[in-house]
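One structure, pasted below without further comment.
Note that this complex is displayed minus one protein chain, with the remaining chains in position.
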Amino acid sequence: MSTTPVRLSRRKLLLGTAAAATSPFWFNIARAQTAPIRIGFPVPLTGPFSSDAQDQVRAAEVAVKEFNDGGGFRGRMAELLVRDDKLNAGEAATRTLELIEKDKVNFVVGSLSAAVQLSVNGVTKERKIIYNSISQSDAINEVKDWSPYTFHEALNPHLTGGAVGRYAFKRFGKRVVFLTADYAYGHEMVRGFQRAGKEFGVETLADIRHPLGAADYSAFLPRIQALKPDVLLFCNFGRDLLNSVKQATEFGLKSTTKFVAPVLLYSARSAGGPEAFEGVVGGTSYYWRLEDTVPSAKAFNDKFRKAHGGAVPSDYGALGYGGVRTVLEAVRNAGTTDSDKVSAAMRQLKYDFYKGPQYYRACDHQSVQSVLIIESKSKNMKDKNDVFDIVSTEPPDEKNLRSCAELGHKA
Amino acid sequence: MRDAFDLVSRHRVAAVVLVLIAFPWVMPYEALAINILIFGLFAVGFNLLFGYTGMLSFGHAAFLGSGSYLAGIAIVHGGWPWYAAIAAGTLGAAVIGLLMGALAIRARGIYFSMVTLALAQCVYYLFYQADSWTGGENGLRGVRVNAIKVFGVELDFVHPMTKYYIVLAFVALALWFVSRVLASPFGAVIETVRENDRRAAACGYDVARTRLVVFVLSAAICGLAGTLRALHLSVVPIESLHYLTSGHAVMMCLLGGMGTFFGPFVGAAVFLYLEDVVTTWTKHWMLVVGVVFIVFVLFFPRGIWGSILHWARRREA
Partner (left out) sequence: MGEITLNLLLLQAIAGVALGAIFVLLAIGLSLIFGMLGVVNFAHGAFFMVGAYAGVYFYGLSGNFWFSLVLVPLTVGVVGLAVERVLVRPLYGRGIDYPLLLTFGLSYVLVEAIRILFGVEGNPMGPPALLRGAVDIGVGHFPTYRLFLIGATAVIVAALWLFIEKTRFGLIIRAGAQDPEIVRILGIDISRVWLLIFALGIAIAGLSGILAAPTRAVTPEMGIPVLVESFVVTVVGGMGSLAGAVVAGLLVGIVYSMTSLFAPEFAEMSIFALMALVLLLRPQGLFGRTGLFG
């Protein structure tokens, strides 16, 4: 009887130690050392831009594989969680909540529409998760939507419109008409063009707004025919662009007017065919033939070809790669997945991953990068993917962006 | 069995709320459960008009959307506190319901449906064009509600479980209200009007006024659902006002069971859960949704819950 208390307490001590050694506390620490780095990737896998979205996924997978093949980050591998946002802002918000609350992602990269990226951003910034947006928007740089966790790898309409305008106005003429899709992206493009046009003395004859997604443009074309501008600027995107260019051609406008579009989407051009886009000039963030002059483009294209059976990446695909790779690179540089430190690391990043030198401007995290001016071609195509000629490249320059003050950021 | 059944139908609101309290624990993530609460309420509001009064509206997105936008505008542009924003959204949707209803009631049958569609599209375009208030196609962003102070207690609205139960509180209140209306003499008049409006008029009831009152109540409930949605997503997408959203209300009601109290909730839950789950299996979820819907229309027109109730009642008899 008198030895029992001693035995019990020793047993308790042993049991207690064993329990502590096997407790979840240790498991969690051990797991955290090898927990994957999760990147949420909401993109419109269904809907009109699904082929662009799928290309973004393919390119993002290349970035993840590259990171993991290089050992990851201290043994932690990257993991891409792809979700379908159905090109719908409400759905995107739900998916982002799911990624953050259920899947516990560390970072979010994605989307393919201005409304959707702003909606994703609204959710991520509230929860201090870094979001790198890979599609065009002017609003995401503005102080109202921005946050220290918001990054923008893609171009914005102001920069694109300005770059294309600077190329077009000096070559094709000063009397312009805008055919603008009536939504923020369209208006932002017009603003970018007009600002660039000021220095060339450009005269806006008309800014004709059409409903977003209009199928039939015949109601807008007679007026343009009557105005006979030097340049017709199609401030719309993707299918709208394809439709309006086709129908404007049918109305015989190409004979008197040069067709210019701020963004010539690779997938739209491939779907539309050479005749529809013949002679149209526009801009883009990336075109695979850049590999002829830029070594990092060749490296990226080769990795993509190897992973995807010889296919080449599209413009938005390349953004999927860049968006993910910059985040992972910053994780390595920061030595942690903590959002504040990674954000600081991304701000310091000077990189050349797929198209030439880039960096994120400090005040609004906009990636300062080159803009390619391309012209659609129908002859001398080396293969079915060779749909554009790069006719000019505007080098990266902060001056071409709207100033920090203008966006509402304090110096 | 009969006693249990009776007990549940007499205390249907309490029964539903009990189910909903346990609900988020069986859902894969809370945001989906909250969406189900919101769209469940939306479907219940719609069902008040469709299932109980027999009026098929294609314009109910106008109420969900305007509730969202008005609450959002109150918070983003007006800096109002969350409870004032919810009130503003609900009342605003009711007012829009009054205006739309007054115009639409004059039409009958399929024309009523078409008028609601046309007027709702007008509301859509008006909100779209007023982009300095609504953000236009980009949606209204910045609907941030971080903390909710209630009776001196501060609740973290960003935390998903807390958010769910706060939303549930409002939904429960609204459901209680709907249940009271349906159980009241007015509720009986509503169903009379649906069954035979000429006879109801002959009995001395003001059919047009009844219809208008139900329209406004329905609008208010859908508006409340809209305000909750704005707070949940922190954004008001422009698609909230689009007729495809109205179409979702119809589908949920049919799937769940029109003219039953709990049916629309079941329909919303099944619809949203299916959409969530099917999206991970295949990108052709629209095909699955369409086929399921056709199967229901052909073989289970009472909907899931309606069929269950029917089967349960037949067992009794």
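Letters A and B name the chains as they come in the text, with residue numbers starting at 1 for each one.
Here is the rule we use: contacts are C-beta pairs under 8 Å (C-beta built on N, C-alpha and C of every residue); 3 or more make two chains touch, one makes a residue touch a chain.
Computed from a prediction, not measured in an experiment: that's the story for all the values here.
By the touch rule given at the top, the unshown chain touches A, B in the complete complex.
Among A:S119, A:N236 or A:S267, the one in contact with the hidden chain is A:S267. The residue touching the chain not shown here, chosen from B:L20, B:L48, B:L117 or B:L168, is B:L117.
Within the full complex, the residue among A:I37, A:A276 or A:A345 touching the omitted chain is A:A276.
On the side of subunit B, touch with the chain left out of the figure occurs at residues 56, 103, 106-111, 113-115, 117-119, 121-122, 125-126, 129, 243, 247, 250-251, 254, 284, 286-287, 289-294, 297-298, 301. The omitted chain makes contact with subunit A at the following residues, 46-48, 50-51, 182, 208-211, 213-216, 218-223, 225-227, 239, 242-243, 246-247, 250-252, 267, 270-273, 275-276.
One rule holds for everything that comes next: only the chains that are shown with their structure count from here on.
One finds 36 Å separating the Cα centroids of subunit A and subunit B. For subunit A in complex with subunit B, the residues that touch the partner chain are 45-46, 50, 84, 88-90, 93-94, 97-98, 101-102, 114-115, 118-119, 121-123, 126-127, 137, 139, 144-145, 183-185, 212. Those residues of subunit B whose C-beta lies close enough to touch subunit A in the complex are 28-32, 35, 131, 135-139, 141-144, 146, 158, 160, 229, 233-235, 237-240, 279, 283, 285-286.
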